[in-house]
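Yeah, one chain of the complex is gone here, protein chain that is, but the others are all in their spots.
Naming follows writing order (A and B), and every chain is counted from residue 1.
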Amino acid sequence: MAQMMMREAILETIRAEMRRDPTIMMLGEDIVGGMGTAGGPEAIGGIWSTSTGLYEEFGPNRIIDTPISESAIIGSAAGAALAGKRPIAELMFADFVGVCMDQIWNQIAKFRYMFGGKSKCPVTIRLVYGAGFNAAPQHSQAVYAMLTSMPGLKVVLPSTPADAKGLLTQAIRDDDPVLFFEHKALYGMKGEVPEGDYQIPFGHARQVRSGEHVTIVTCGMMVGVAERAADQLAQEGIGCDVIDMRTTSPLDEEAILDSVEMTGRVVLVDESPPRCSVASDVAAMIANRAFAALKAPPQMVTAPHSPVPFARELESAYIPSAPKVIDAVRHVLAYR
Amino acid sequence: MAALKPFAMPKWGIEMTEGTVAEWMVQQGTPYEKGALLALIETDKITNEVEAEAPGMLARIVASAGETYPVGTLLAIISDGPATDAEVDAFLATFKPADALGSAGRGSTDRAPAPQPAAASPAIPADFAISPAARQLAEARGIDVSTVPGSGRNGRISLQDVEQAVRPPKPAIGGAPVSVEVPFAAIDHFYASPLAKRLAHQNGVDLATVTGTGPRGRICKADVLSRMVPAAAGPRVQPMDKVRKVIARRLTEAKQTIPHFYLRSEARVDALIELRRQANLFLGDKASINDFIVRATALALIEVPDCNVQVHGDAIHYFPTADISVAMATDRGLVTPIVRSAECLSPHEIARTTKALLARAKAGRLGYEEMDGGSFTVSNLGMFDVDDFDAIINPPQGAILAVGAARRVWGEQADGSGAFESRIALTLSCDHRAIDGATGARFLAALKALLEAPERLFPQT
Partner (left out) sequence: MQLSRDQLVQAYRRMATIRAFEERLHEEIAKGEIAGFTHLYCGQEAVAVGVCEHLADDDFIVSTHRGHGHCLAKGVDVKGMMKEIYGRSTGLCKGKGGSMHIADVDKGMLGANGIVGAGAPQAVGAALAAKMDGKGKVAIAFSGDGACNQGTTFEAMNMAVVTKAPCVFVFENNHYSEHTGPDYATATASDIAGRAEAFGMKAWRANGCDFFDSYEAMRELLEHVRGGNGPAAIEFDTERFYGHFEGDPQRYRGDGEIDRLRAERDCLIAFRRKVSEAKLLEAADLDAVDAETASLIEEAVQEARAAPLPTPEMVLEDVYISY
């Protein structure tokens, strides 16, 4: 076991995988940094420090620092995957998915299906998402709901460094296209990471806290928010079962429903605005399949129906917080 | 400083307006575990058990057993630990009925109390932001919608909002701090669902030995459970269900508190058997021996009314009719539905009644009124070939008759010769507080006489 930050766990995973499998290549903007400048390659050591040193070890054929051309980056990843490689493509900000959406939605997501199951597209797209750095509306969104809804894609959101390693290993080795969401505010999160090779299978939620009064379902950075809320509520004798979905597609429905059947009450916590969000989707699934077990309507704690605002006070009000989750838990316990 | 919470008269169903505290099942100040029985509350429909949602104690019991209170009235104060009188008094002072939400420290003084149903209230303006169904409910119940918080756009009131406002708050969940740690949180190589891991951990199942049959080959709850049934050692532990718990409690109480004594007798039933055969043939209807016995019991109780009693504390209730509880075995356990006024029913009418009751018992559809209030019980294990047995009295009844199987016995006849006779054993258990030996004996004698002259069991026409 080693203590490391999530960004280190990600870097270590990419490095280990690229050593193991020579067909893995990586593309992205400034993943090397400094190309064509006086500072030279690796002048910045990778924009998010998740690719530091890779260029030096693996060379320009496998580590490709790209121009600012999201469609070309993702499209190249798609083509390289069809041609037999295992590309990792990075979108510097998840919000840029709008620029290259066709390559994800109409191309990568559909190749296997529309080519009759004869091709495989083992591409891993790493997207850096989330609010908390005052990066303003176009650089702070949590876009995973839209991608979760697309058949043909898998969507992964690690919440700890240990999970990041296991899930990224699985993502890279998975022969289906995977969108791997890294929260920018979690990059610096420290945690114990087991050594050696391990994969966390998709569709396998993690139990973060164990309690019998309320189920809290969440993912990504909101897992920490739910933990803080649960720990505070535990002091009052209210036990929360906190479930980290880890992957929204495929979804671990069984873990969620097993918990709700036990507690009868559920709070969904989601960093996205509420309409057509993962929170709404899972709430509907619960209401559809565990209605008889519910003692109260599912509660949702989400961002508001607005873009992510810039000012500190506004952004703090936007992001779901532990007090909001606690209020929701009390509310669901008080349902008559 | 204890955390105090109110325990108010709950509302079960839209129609309930009041309930009676039949019995307090815990003592004031005595700690109890989660799931402990706190009280029995009766409504006009049913007697319900209130269980503790969390461990704690009743710091003060406010409501008296046997009294009736409106829904929402404070019945007791629940505490997570010992509380001083001062704390309890302070809580009582601030408690408002129907304002029992949340723990003492939450400062709920700005909450409006739930609206009380009024006899008449102003009609809701046509342009009020409220859904049609909510409007209907509010008008029917006379609810002042201006005090109902609306959850819809711009505060529009929905049906759910009105229903939430109508119902009084539940006792709050919470109390002493709980641990929410997950002991099996480390990343391991077992692909098992969180619930399966929890179960395995709690029950000492080694996940390495479990094959997964869940989605994507994952170990799921069923897989762990199948491992938990050990091949050789250990009994199967089945927690008692509600019905069994009630039976256990009542019969334990009966055995411990009622001074039972037992009178034994036998009746010769050859005549009864033959009469039954002929009657069934003649009437084209089937009555069992037990139906005749119930009939005989009813007539005997009318003859000896001192055995047709219920015992309530210091009082004895004498019943004018023979409302006989007939013991019936079903998959769900023993039930004793009542054949009312059995002295007015012929054996075949009793047969029809008991058949109908048995069918309902098997379907789990026996209502409260069908089981409450009998004055005497007949329990027959003859069909299982039991010779005789001593039954436990069902309180508050005063006695119970246990009937055995018919046996062929060599007996002396009136003329001094010997012959085989069919005899059944009759064992009468009596509550000595209300029934003396002589009284019980007189009843048994009357019963025996009726059974041995079975034509008396048919109504005289």
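As a working rule, a residue touches a chain if its C-beta (ideal position, glycine included) is under 8 Å from a C-beta of that chain, and two chains touch if they have at least 3 such contacts.
No experiment lies behind these values; they were computed from the predicted model shown.
For the unseen chain, which displayed partners does it touch in the full complex?
Hidden chain contacts in the full assembly come out as A.
Consider the whole complex, including the chain that is not shown, and state which of A:Thr66, A:Thr169 or A:Ser277 touches that chain.
A:Thr66
Looking at the whole complex, which of A:Ile10, A:Val32, A:Ile47 or A:Ile74 touches the chain that is not displayed?
A:Ile74
Among A:Gln103, A:Ser140 or A:Thr248, single out the residue that touches the unshown chain.
A:Gln103
Check the options A:Gly45, A:Gly132, A:Pro250 or A:Pro274 and report the residue that touches the missing chain.
Once the missing chain is taken into account, the touching residue is A:Pro250.
List the residues of subunit A that touch the chain left out of this view.
Touching the chain left out of view, subunit A contributes residues 23, 25, 27, 61-62, 64, 66-67, 69, 71-85, 87, 102-103, 106-107, 110-120, 151-152, 154, 175-176, 203, 250.
The definition used in the following text is that only the chains that are shown with their structure count from here on.
How many Å are there between the centre of subunit A and the centre of subunit B, using C-alpha atoms for each centre?
52
Which of the residues in subunit A end up touching subunit B in this complex?
So the residues of subunit A in touch with subunit B come to 162-163, 166, 194, 198, 200-201, 203-211, 213, 230-231, 234-240, 242-243, 252, 254-255, 258-259, 262, 297, 330, 333-336.
Once bound in the complex, which stretches of subunit B touch subunit A?
3, 54, 80, 101-103, 160, 163-164, 167-170, 172-182, 184-187, 189, 191, 193-195, 197-198, 214-216, 218, 220-221
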